[in-house]
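The other protein chains are all here in position, but one chain of the complex has been omitted.
Letters A and B name the chains as they come in the text, with residue numbers starting at 1 for each one.
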Amino acid sequence: MRKVAVQTTLNGEPVEFLCEPRQSLLEVLRDVLNLTGTKEGCLTGDCGACSVLFDGRVVCSCLVLGVEAQGAQIQTVEGLAHGNELSVLQRKFLEHAALQCGICTPGFLIAAKALLDHNLNPSESEVRYALAGNLCRCTGYDKIVRAVMDAAKEMREREAYG
Amino acid sequence: MGSHTTESSFRVIGTRPIRHDGVEKVTGRAKYGADYYVAGMLHGKVLRSPHAHARIKSIDFSRALALPGVKAVVTGKDLPEGENKTVPLGEMTVNPRYLGQNILARDKVLYYGHAVAAVAAISPHIAEQALELIEVDYEVLPPVLSVEQAMAEGAPILHPDLRNEELGDVPTNVAKHVVLTRGDVEAGFREAHFIVEREFRTSMVHQGYIEPHNALAIYNADGKATIYCSTQGPFEVRGMSAAVLGLPVGSIKVVPAEIGGGFGGKTTVYLEPLALLLAMKTGQPVKMVMTRSEVLRATGPTSGSLIRVKMGCTKEGKITAAKIWMAYEAGAFPGSPVGAATMTVLAPYAIPNVQIDGYDVVVNKPKTAAYRAPGATNAAFAAETVIDELAELCGIDPLDIRILNGAREGTPHPAGPPYRRIGFIETCEAIKASEHYRSNLEGPNRGRGVASGFWFNAGMQSAAVVNIHLDGTASVVTGSPDIGGTRAACAMIAAEVLGLNVEDVRPVVTDTDSIGHTDVTGGSRVTFATGMAVFRAAEDALAQLKERAAKLWECKVEEVEFRDGKFYCKTNNATPLSVSELAKRLPRLGGPVTGRATVNARGVGPSFATCCIDVEVDPETGRVQILRCTVAQDAGRAIHPAYVEGQMQGGTAQGIGWALNEEYIYDSDGHLMNSTLLDYRMPTCPDLPMIETIIVEVPNPGHPLGVRGVGEVSIVPPPAAIANAVYRAVGVRMTELPMSPARLWKAIAQKESTRSGLGRAQHG
Partner (left out) sequence: MHEFTYVAPSSVEEIVQFLAQHREKARPFCGGTDILVQMRSGVRRPSYLLDVKTAPETRLFEFDPAKGLRIGAAVPCADVSADPAVRRYYPGLAEAANLIGSVQIRNRASLGGNLANASPAADTVPALIALGAKAVLRSVQGQREVPVEGFVTAPGRTILNADEVITEFVIPPPQRGGADAYLRFVPRNEMDIAVAGVGVFVKMEGQRCVEARIVLGAVGPTQIVASEAMAYLRGRTLNEGVVSHAAELAAQAASPIDDVRGTREFRRHLVAVLTRRSLLAAAKRAQANQS
């Protein structure tokens, strides 16, 4: 099969890759670019483990073709930390023990970032609906919701005083 | 058992440090099974049966093999037949012949999704295309889809060679009948003032781990193999893969990857032997990853069941007798958790007269695998609903009837010796005293329910090594895959013993060649048994460090004391040394210190949980919303309370999913109709409230730190608690799981029509 050359921006860096049109963005990230932080859970868009930001919006990378990334801005879990400094969300997930097996964690972090990027003061219900596309089977969501709310709080305070 | 059993002396245990594997997991760096890639790797895919029950007449894979890029095709004929005998495996047992047949069907397919052939190709897409080119000629047989069907006279037989001791030499679908009796049930019922008798049904449900099964197998020309996979039991994968393929156990090394959830479902093998078989056939590494549909069709579920409960009590609520009949779907091969069900169903109570009959029944559905407290949830749904009804008849609080009849130290367990110190009553008292239980629940169509649950927990074999590094930090090496924070618990135990900061202890989960045999991560046993091995290995390291200090100080080892993280000499004025100060000197004091211990852990302490749930029912649609939920569980000792809470919350959430919407839906031909996460409805974030936890700590006298194990029991109470809450909300007793909207709506509508019918009769 003829492969297509795609130029994209991945976690802020320009990236070029070759892929078959039938390869999803998830396959490209994992199999072509070796970014295995984005996980496969269902391939039908029902679990959110493969969530990435595509032009700033959270999407399931299993339901995006790799070729669609042409000219786009893609952000994955690997791009959340600034060097060795974890993002507030990442730190809060650790502090609140918001992960057990951790397979859903990258997707949750991305979905939570998508929420907090435009709403730093979400209600518990808003957090829960923003994360409805991400399944977690270990935690019962309790500590995840707390971590996201707490991250929002810290980010609000930082905005107010910093 | 050392000086670490009094609470006041704990420095690390009971704190909430950041887990050691946390940063890797929030940055995407942690390597799960599917994240392994090696040069020259092929991709394997499995062809699965479109029929629930059929004879395989022939398989022609010549066209598949001819497709460019396809390197090998294997079928059941490529596997040795395997011994037809039962061997124990952690919480369950396996039969190598059945195990092999489940991995690749031999003569018959026994469920929709049963593996028939496997392909290795240079890309997953080509492997998929090759599957379409394999032609299988089936003779379709009538499927058996329920325990009633399977147990009926003249039922189609799944395994012509299956016999059970009771029936003698007659083909049957009943693999086993277990009986538990105590006292005289009929006499007990004669003493009863109230008797309730009900029949319950539950559907198969899946563990629902988010990470699909995966395996990467490498086979070398010297006959040595390595398997990377997502598993709860690397030693089980090694043993089972060797058994299925007829290889020496020692020729296989299993490297457990990070595991994306298991809940019991990753305690057996599906892809591992297949990937290895394809690797042996091609001489190239082979990686296999299941799709979600494969996971749902062909792995894991726990049994659907039919349970009849008859229970009687005095006017005061003292339960006098219980008679329980239960049949569990084993799936396509024998081995449902019905035995555990018979032993757990009444375990929280002291009931003088008991008769329990359990049947292990094969049906044309996937072979069941362990699922968090296997067998107990179905059974508790039945028994705990009936107990609620008895409480109502007696006019007493549902927690009081549990406390009145509750098992305590000395109460004989239904299947064994009397309990040592247990915390069942304490969980009931904790709920009773909770702000939640004492609060008023107001509003129409709202109700509150409680229920309790029991799980044995497990001991079994574990090994641990504690290495003291030259800078005074340490590593803890175990063979227990970490599915919920057990690495952190192991590091905390070692840090506690060695007087180190928990951050200075690095926990490592290693492969089957690098640590002694360690049984599966299951039965809530890791913090208990592997934790016990870590405790002893740390004590071993400590003893060696004392010897080195004695050598340094030229005193007797008995004269060296370790307290508050420092070594002291009791007989001379040598400057006390911390572990790190002593560690620096080790090269001149005899070399490295490695503590080691192995355990075949005894002294298991069972866990109990009691749960309180508020619901609101939309009576027009039958939809249930969980308003509030509190769970109390006896952890024995909470090593890392945040992850104890996590287990309680996760188990409760699974119990809620099981109660409300999760079920395997089959058509009449035995096709699974909901093999996606859209239609297999696990709870999403907005479906649940915060799950409030009360950790009860009644130390287990059988463990040096009082640990019981916390992973499972919290799944047990929610279905019954919700059924009891629904009854109080809308007045109907639900006897079938899940209590999906359609079922609940129908039950409410029937109640309404009965009531209006009665009304008419009275007025007419």
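Keep this in mind: a contact is a pair of C-beta atoms (placed from the backbone, for glycine too) under 8 Å apart; a residue touches a chain by one contact, two chains touch by 3 or more.
Bear in mind that the values here come from a model prediction, so they are computed numbers and not experimental data.
Partner chains of the missing chain, restricted to those shown and counted over the full complex, are A, B. From the options A:T8, A:S51, A:Q90 or A:T105, the residue with contact to the chain not on display is A:S51.
Of the candidate positions A:T8, A:S24 or A:T38, contact with the unshown chain belongs to A:S24.
Screening B:T15, B:Q129 or B:N164 against the full complex identifies B:Q129 as the residue touching the chain left out. Only one residue in the set A:L43, A:L116 or A:C136 touches the chain that does not appear here, and it is A:L43. Within the entire complex, the positions of chain A that touch the omitted partner chain are 1, 4, 20-22, 24, 43-46, 48, 51, 54, 57-60, 62-65, 67-68, 70, 111, 114-115, 129-130, 132-134. Contact residues of chain B toward the unshown chain are 125, 128-129, 132, 620-621, 623, 660-661, 665, 673-674, 678-679, 681, 683-684, 686-687, 740-742, 745-746, 749.
Definition applied: only the chains that are shown with their structure count from here on.
Averaged C-alpha coordinates give centres for chain A and chain B that are 29 Å from one another.
Contact residues of chain A toward chain B in the complex are 20, 22, 30-31, 34-44, 46-47, 49, 76-78, 80-81, 86, 90, 93-97, 99-106, 109, 125, 127-129, 131-146.
On chain B, the positions that touch chain A within their shared complex are 16, 18-19, 21-23, 25-32, 34-35, 37, 125, 207-212, 258-263, 289, 291-292, 483-485, 642-643, 645-646, 649-650, 652-654, 676-678, 682-686, 688, 690-691.
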